[in-house]
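Note that this complex is displayed minus one protein chain, with the remaining chains in position.
First chain written, first letter: the chains are A, B and C, and each begins at residue 1.
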Amino acid sequence: MTQTPLLEIKDLHISFPLDEGTVQAVAGVNLTIYPGQVMGVVGESGCGKSVTAQSLLRIIPPPGRIDAGQILFRPSKLFKDTKGDGVVDLAAFKSNDETLRRIRGNEIAMIFQEPMNSFSPVHTIGNQLMEAILLHQKMTEKEARARGAELLRLVGISNADARMDNYPYQFSGGMRQRAMIAIALSCTPSLLVADEPTTALDVTIQAQILDLLRRLQQQFGMAIMFITHNLGVIAQIADHVAIMYLGQVVEQGPVREILRNPKHPYTMDLLRAVPRLGKTAGKRLVAIEGGIPSPFNRPTGCPFHPRCSKVIPGVCNTHIPQLVQLDETHSVRCVLYEPKVPQPNPEPTDVRTAPAVA
Amino acid sequence: MSEPRLPLLETKNLKKYYPLQRGMFGGGSGTVKAIDGISFYVEKGETLGLVGESGSGKTTTGRAILRAVEPTEGQVLFRLDDKGVIDFTALKKSDLRRFRQYVQMIFQDPYSSLNPRMTARDIIAEPLVASGLAKGSEVDDRVRQVAKRCQLNLEHLRRYPHAFSGGQRQRIGIARALVVQPKFVVCDEAVSALDVSIQAQILNLLMDAQEEYGLTYLFIAHDLSVVEHVSNRVAVMYLGRIVELAPTSKLFYQPLHPYTAALMSAIPDLDPDRVMKPVILEGEIPSPANPPSGCHFHPRCSFAQEICKTQTPEFKEYRPGQFAACHFAEQLELQGALKSN
Amino acid sequence: MASTPGVLGRLRLFRKTPPETKTNQAEDTYYTASQFQLMWWKFRRHHLALIGTFLLFIFLIISLFAEFIAPYDPFTRDAEYLFGPPQRLHFFDETGAFHFPPFIYGIEFAMDPKTFLLTITEDTSIKIPLEFFVHGEPYRMLGFIQSDIHLFGVSDGFVHLFGTDKLGRDIFSRVMFATRISLSIGVIGLLIAFFLGIIIGGISGFFGGRVDNTIQRFIEFIRSIPTLPLWMALAASLPKEWPPLQVYFAITIIIGLLAWTHLARRVRSKLLSLREEDYVTAAKIAGSSDQRVIFRHMVPSFLSYIIVDLTISFPYMILGETALSFIGLGLRPPVISWGVMLQDAQNVRAIALYPWLFAPLAFVILAVLAFSFVGDGMRDASDPYSR
Partner (left out) sequence: MLRFLLERFGLMILMLAGLSVIVFITIELPPGDFADRQAYRMKSTGVRVTEEDIVRMRQQMGLDRPWPQRYITWIGNIVLYGNFGMSMSQHLPVTQVIGDRIGFTALLALTALAFTYLLAIPIGIFSAVRQYSIGDYFFTFLGYIGMATPSFLLALVLLYFSVMVLGNNVGGLFSPQYADAPWSLEKGLDLMNHLWIPAIVLALAGTAFEIRTMRATMLDEKNKLYVTAARARGMPENKLLMKYPVRVALNPIASTSGWNLTAIIAGAPLVAFVLALPDTGPIYLNSLLDQDIYLSGAMLLFYAALTILGTFLSDILLAVLDPRVRAGGQG
């Protein structure tokens, strides 16, 4: 791909200092999203996928903080009138920076996991929808209202004009998620961050929302970062996928490539662990051994090594694997694919005490 | 198919209505029909999957069978080899406790289902101790045995639930259900809250235990792939009623009810080239407090006719073992989640 | 539906994991800690609560051993020293020499020729050393320990650390005895409230439905009655000829009678929510009897909340009694409570001329603060399993 990337996350580190110790939620994530691309981010709990998404808008809940890394973003509207290379580092801003505020909702919009809680209960849907429009566009209240109703119609809410005056409790979960999408699209952002937008919904509603998102993506041409733990959803919506485990992207590539020809042991195991229609009925699944480690007890070396079926003792527990580019688009973070395999180290050094980034 | 087996459990017209409270003094006006006439049977040793979306009444069904909620009407018949047929719903409270050992439950939320103030050992021992099935060292022996079977670290039995991860907690919950060697276990969304890698471990554990102890499961879930994976037969619920019940493969290849078909079309396929073409259902699930007339599904059904608005379709057997409640079950050619290539 | 917990939720979950630097044994201690251990560990981190606990301990000591701690009987009069200001304890004399035990100076009276007001000053020529464990007025502690040893005193004359009242009675001694009475009113009042609250709230929560609704409306009703005017009306209805002790019990009951509603609500809502808890359902399915469900599963999980609520209601009891006695409708002399003592300090004159008469108020405030601090600390610690 010769396009210029829309978003480039480089070696991002995010931690949460807590009383009991520091949680390394994101430990060196690299991720590139091109304009108009749907990037799926998959992972189990604690893999840092949501925190990564929140970091794009700098809305990581306290006490989380970005320790290192860059989030390079190329806004499409912000520098229209001024010249310049047009790339901003989102990680470098203060969280209340004016430029950042103009990017939020305008250039990068977000939809959340719990549609039931993402609206203020005491303000009308229309109020919250118009708020987004008025913040970033020069419009009168009246125009904003008309635009709001139009957006509601666009996301498939009937009787949109009257619905503008409804309160969130009068909307069902599916409708709220539609309204949330309407808000997100109100300023035609170039990147939509969708943090598990269908997890809280029933399957039939999930299908509707996925269908809607797919349609709107084609219509508006925005890029989507779609976060989920459901591999099926990823298969259906994403072009590219990044698999995350314990704060790192362990494998990344086109969705077909990853699902059919996975390289990282974790991806392989994950795909085998999912029950598949018509294929696994009545059989034992190939389960991944052990549990997801506590975030206070990050394994040394490769974070997956304690559960990995292909672990090389003395290597995987000491050596942090490097990102290996298998071809133009497919990369993996596993020692098995490194050109120069490190020698087994019989006495594991404690990597935890060493700085995670050189 | 093997020779017909005797049903271990049978529900007949099971209902659970909740009074709807409105107004200051709780004057009842209307009822919520959480489940409205559920009839099915479960054969010994099989797994009956029970699927449906939120508000369909699947959880209430599971709990009503166990009398964790008192059913409003209907029977739950339970066939025990040595004791004959017992009507669970007719048992007096004191008798009910004696029969609890045959029917157990595994819960969805591994956090709220374990009393945080009891050690893992006490939680697992609860069914033995509470019903007086075992005493003294026998309790410990049996707890250790079942804990080992559920792959729990025996040294951790002294610990409280807050020390365990979600997957391990679920193992404790399973151990608690299995310690009395029940005949029938209701798995209420037992793997829904777990991560994929953990979910596979628990599913394997459940299936191994079934084989080893000859268990019969009622497997309640909303994830159709999981249900297809574990079930022999599947019942589909919508708004408090069963709309279709069939052997798993029949249901997934040739559903009879439009709702079943819609549900299946919404499963996101793991194969990116099999693009999901969901049957888009109009609107959302209506409230069980105010269900539509006739066939509950008619306002969202693309095949609905006049008759669907007025008459409740009969739940009957259209193909061997395949039951449905739809006026047009015989006419419609519906597509399942699986295609025979 | 399946929902993976949000980041923060999950982090909180894991916050319970001890830092990795701890040894395995420490980890195991943590994981096998019972509810009350976890609560104590959490409570311990609350500094104000620890201060409050310490204060409460002192109050307890005072209440139990008032006779020993007070140098005099509450009714002993120092006829020469009416409305006497507090006598300061001195550790250093005018030469700067250190003394232990400390001493007090003698007193000197002078009449202001214009206002005819008696002024009292220290006479630095007389030093009276304080003595510990002195023999004084005999007493019977806790009703059976007979003794005449007091914590401190002077061999010659009197010592009045908090001054004296209009009859020359030692305020320090009186406050010690009043502490016992005032706190006991709180305790007994709370017991009554506790009893009523548990029973009525329990019925409401256990039966639910119509019974629950009726009781809830009734509680709302009671809560809408302004407490103090009703207390006043009830207290005023006590016959004048009742002996003080009977009045004491009646007042306690009146105060307790109106305090149960809060507790009843708490018990009820806790019961209702517990009924829905999965682990209670699990206990039922495990074949537990009703008693077992209630006492093994439900009571332990709401006991801590009840204790918190009791602690938090305590100040209202104390303030209620103080207010009632202050306006003369509550306890009556010779029973001494903080409120009764404050009857002497009803006007601005008292503040201007005899501020030491307000000494009991310091105790009221300290007691209320101590209970509030402890209550707050316990509230934070009451649910060590919250996610």
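We adopt the following convention: contacts are C-beta pairs under 8 Å (C-beta built on N, C-alpha and C of every residue); 3 or more make two chains touch, one makes a residue touch a chain.
Not measured: the values here are computed from a predicted model.
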Option from A:Ala27, A:Val41, A:Ala132 or A:Ile292 whose C-beta touches the chain left out: A:Ala132
Option touching the unshown chain, where C:Val293, C:Leu329 or C:Val374 are the choices: C:Leu329
Absent-chain contact - pick from A:His13, A:Arg74, A:Arg104 or A:Arg333: A:Arg104
Positions on chain A where the hidden chain makes contact: 57, 59, 61, 96, 101-106, 109-110, 112, 114, 117-123, 128, 131-132, 135-136, 167, 169, 180, 183-184
Contacts of chain C with the absent chain, listed as residue ranges: 8, 220-221, 223-230, 232-234, 236-239, 315, 319, 322-323, 326-327, 329, 345-348, 350-352, 358, 361, 364-365, 368-369, 372-373
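One rule holds in what follows: only the chains that are shown with their structure count from here on.
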Pair of chains joined by more contacts [C-beta pairs], B-C or A-B: A-B
Distance from the mean Cα position of chain B to that of chain A, given in whole angstrom: 33
Residues of chain B engaged with two or more neighbouring chains: 54, 195, 222
Chain C: positions in contact with at least two other chains: 1-4, 16
In the complex with chain A, residue positions of chain B that touch it: 53-54, 165, 167-168, 195-201, 203-204, 207-208, 222, 224-226, 228-230, 248-249, 252, 262-263, 265-273, 275-276, 278, 280-281, 284-285, 337-338
Residues on chain A engaged by chain B in the complex (per definition of touch): 44-45, 172-175, 202-208, 210-211, 229-233, 235-236, 255-256, 259, 269-271, 273-278, 280-282, 284-288, 291-292, 294, 307
Residue numbers on chain B that touch chain C, as the complex places them: 24-26, 54, 63, 66, 68, 97-98, 100-101, 103-105, 107-109, 111-117, 119, 126-127, 130-131, 156, 158-160, 162-163, 173, 176, 189, 192-193, 195, 222-223
